[in-house]
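Every protein chain but one is kept in place in this view of the complex.
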Amino acid sequence: MINLSIRELNQLLAKKQISTAELSSVYLDRCRQFNPSLNALLHINNDINPEDLLTANQIDGLLSGIPIIHKDLFSTQGVTTTAGSKMLADYAPPFDATVVSRLSQAGMMSLGKANMDEFAMGSSNEYSYFGAVKNPWDLKRVPGGSSGGSAAAVAARLTPVATASDTGGSIRQPAAFCGITGIKPSYGRVSRYGMIAFASSLDQGGVMAVSADDCGLVLEAMMGHDDKDSTSIKTEAWQWQAPQQPSMKGLKVGVIPGWVEQLKDDDIKRSTEQALKTLTEQGAELIEVDLPHADLAVAAYYILAPAEASANLARFDGVRFGHQTSQQCDNINAMYRKTRSEGFGDEVQRRIMLGTWALSSGYYDDYYCKAQRIRRLISEDFKQAFSQVDVMAVPVSPEVAFKQGDKSDGVNMYQADQFTIPASLAGLPCLSMPVQPAKGLPVGLQLIGPYFDEQVILSTAAQFQMVTDFHKQMPEAFV
Amino acid sequence: MSGQWDVVIGLEIHVRLALDSKLFSGASAQYGASPNSQVSFLDAALPGTLPVVNEKAIDYAVRFGLSIDAEIPEVTRFARKNYFYPDLPKGYQISQMDDPIVGRGQIEIETEQGTKTINITRAHLEEDAGKSIHDQYDDWTAIDLNRAGTALIEVVSEPEMTSAKEAVAYMRAIYNRVTFLGICDGNLQEGSFRCDANVSLKPQGSETLGTRAEIKNLNSFRFIEKAINYEIKRQKKILAQGESVVQETRLYDADKDQTRTMRGKEDANDYRYFPDPDLPALNIITDRLDRQRAAMPELPEAKLNRYMEDWQLPEENARQIAYDVAMAKFFEASQAQTKAKPADNAKFLITDFNALLNEQDSDLADSKISPTDYAGLMDAMASGEISRKIAKQVLDKMWASGESAATIIEQQGLAQISDSDALHKIITRVIKDNPDQVEQFKAGNDKMFNYFIGQVMKQTKGQANPAQTKQILEEQLNNE
Partner (left out) sequence: MSINRKELTEMAQLAQLDLNAEQSRLIGQSLNQITDMVERIKKADTAQVEPMFHPCQFWMPLRDDGVTEDSHKEQLLALAKQSDDNFYLVPKVIE
């Protein structure tokens, strides 16, 4: 059962071959059984009652009764929402994030909350205050980050689907490391209301699941305009249209030869090339494109994201919610400083410092403004590329999941985001899908689409998944 | 260094917009609710909450901009101003930096030397902070976030005022403008209109500005004048001793009538402004400008011209009324209902009605006399039924009793004596009773004429028709 798609689970439920309660308990049992070894979840909803929930709300759709796990960045009313931080260890928000309420309205059963790098800052999930998440494919390795808990949970089939968020690669990289499918939609597609902010102009909620089709179904329910988010676009409702057959005839796929050549790991390079070959075998045409300014993306990102974060995290001051120091403070500044340095981990403090520096007078024009100009150059590069192609296919990460502790210095991790950051800066839809593993560890291929064209990346991935079964592979220890 | 100094003053005025809800949230913006009862999750800065801008705030800011002839940019943007303070929940204030909603404009003020134009650098939208209450607990500061997030426009002037009086005149001009436009309730006690003053001195005639001190949170016209005058004196003393003024923020203590350093702000702050990523840029379309132009009430400048040209008011009176929202409103409403000459109405309103209001410690906005009743009084005066002096008495009685002018005049027999037979008799008697004064008059002492008028008024308790009295008196004296 744990290998069934959402459509297949829906059929089982519809034919009453299984009840929603039974379905939830299958997954809840797995959560309880496997989470101790993975640390993917920070909270398990032990007392959900699916039938009552569904009857009470008269929900009967494709997603009703389907279990889901929310990244602990999404506010859940009355349920602790930590963002992986000591700062929020006992914070239970009085409201639901729009994503959470939309998915519960669609009938999805929230099984719990997923571990993550603190405030979504990290690429290994080692920066959670609640301990590192393990990669189900090799418990000594990291699952990637920051949505590592969501990725590990889906990879180990603790849930068929999980919400996640992506600021510079936080959906795509862990999806690649854990061998699952994960999509970050276009900026403005998914409401950010109730999603704890890291870098507001980059953060975007998304989905992780086994297959592109599952991602599409859940994304459809999550997406859409929200009055509570001024960056949420007003468009017609988006509907996921699953392709009926795998032919990619007429599809122009942009590739960047330079990026593939940069892959130092021959196995990853081979997997990537093979995946591109699969696309051509289905009739797609590969066209070489270039993003001439993409090599500046990481530098621009590590100015912009920390700058926004430094302001977004100023509200954590111990006054109205969250951690407050227990040390005696005779003035407000002492209280702020003790609270914040106790409540934030080292990586978060490092990024706050970096962002504070980038915004400080004297540096603003040279760094922050300059980085925003580079952002435009990169965005224009993409526009140019998409005037020639329908979709781009590029690597996700130059490496497979690395061992815990291998990159104790966070800064070393930054450059590894080089393939995911450009699309983030431009706000474009992008996903990672599993391709041929390397040395027994998952490898992902990234598909990037034009602004608001989630359809093209999802259907390309779905077609790829019709002729391959990498996405169905699962770590043996969790079968 | 001794010698003469030029005073340079620039003002930043915070105008609370008269809105039902806050700038970025749907919480009530009403003043005076119980602490923390008007705080949305956004106002408390709960993680994940996001701002959505109140359209009326945009409209009001645009309306203000149009009224001062300012450039309204096509694109405006919000920015975050970063600093920590317990009544600033997000740790940043959403304000505007590079692309404010109102660009350069100007406004006229009245000075002793006549009319002066003050340039306004910019005006921008921003959210207010909450309230810190320091005196309620010994060891704690109490925070009330009801005010947090309410909409303000900050109006920044060029440093073009040269005295405390001019600063007050400018503040009044802005005050009158925003209340005129109906975008601010003008309630000073509730902090709807507050001002920070930047004060500096420079050697007379020098082009270079001196170091300035900023005096924060002045919310009364009286205090701002006193605070600036104190600050000028303080800086003069420092400079006279050959020392230099420190650039700092100071607070005015009204009880002691002095300014003092604001201790909480000693760290030179770097606000690290940057465009707020939660809010895309706003496009101000021509339609919006047109709508606000149409919604704009007649401005004082236009009123001034109209009063002078159409109604022949003397400039001084016209200006006094045109620039005072309440007075202009009352004046126009009453003038529409009376046959009295506008100039007479204006004069009575400015002099006599104002005196009554001062006496009663009230103002026109809460006048107990309606424009209609007041118009009735003007009619009685215009027809000659009562004199201006009696009209003043009637006005007092109208205020006290709430009765109309006609009722009071009739009940108390205050109508003027315009009966010429009666007046003839009274005047004959006055002349008869004062032979010495008649002699003096005949001998060429013209002042004696007024003495006789005074006597007639005394006899008639002021009810004699002045014009008629004058005419009859002239006749009779000449016949003596």
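Note that the chains are named A and B in the order they appear, and that numbering of residues resets to 1 at the start of each chain.
Here, contacts are C-beta pairs under 8 Å (C-beta built on N, C-alpha and C of every residue); 3 or more make two chains touch, one makes a residue touch a chain.
Remember, it's a predicted structure, so these values are computed and weren't measured experimentally.
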Note to self: In the whole complex, not just what's shown, which of A:8, A:29, A:60 or A:227 touches the removed chain?
What the structure shows: A:227
Next item on the list: Decide which residue listed in A:33, A:241, A:280 or A:333 touches the omitted chain of the complex.
Entry: A:333
Next item on the list: Please pick, from B:65, B:105 or B:277, the residue that touches the omitted chain in the full complex.
Entry: B:277
Margin query: Touching the hidden chain in the complete assembly: which of A:247, A:262 or A:379 does that?
Written below: A:379
Next item on the list: Spell out the interface residues on chain A facing the chain that's missing from view.
Entry: 91, 94, 187-188, 201-202, 227, 230-231, 233-234, 293, 295-296, 298-300, 302-303, 310, 314, 317-322, 324, 329-338, 340-341, 344, 346, 349-350, 352-354, 356-357, 360, 366-367, 369-377, 379, 409-411, 414-415, 425-427, 451
Check: For chain B, which residues touch the unseen chain?
Finding: 19-21, 25-28, 34-41, 44, 46, 52-58, 77, 82, 84-86, 132-134, 136-145, 251, 262-264, 267, 269-270, 272, 275, 277, 279-283
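Note that only the chains that are shown with their structure count from here on.
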Note to self: Between chain A and chain B, what distance separates the C-alpha centroids? Give it in angstrom.
What the structure shows: 57
Note to self: Applying the document's contact rule, which stretches of chain B touch chain A when the two form their complex?
What the structure shows: 41, 44-53, 80, 82, 84, 86, 89-92, 141, 143, 270, 272-274, 276-280
Notebook entry, point to check: In the complex formed with chain B, which residues of chain A make contact?
Noted result: 74-75, 81, 83, 88, 91, 93-95, 97, 192-197, 199-201, 227-231, 307-308, 310-311, 313-317, 319-321, 332-333, 336, 356, 359-361, 364, 368
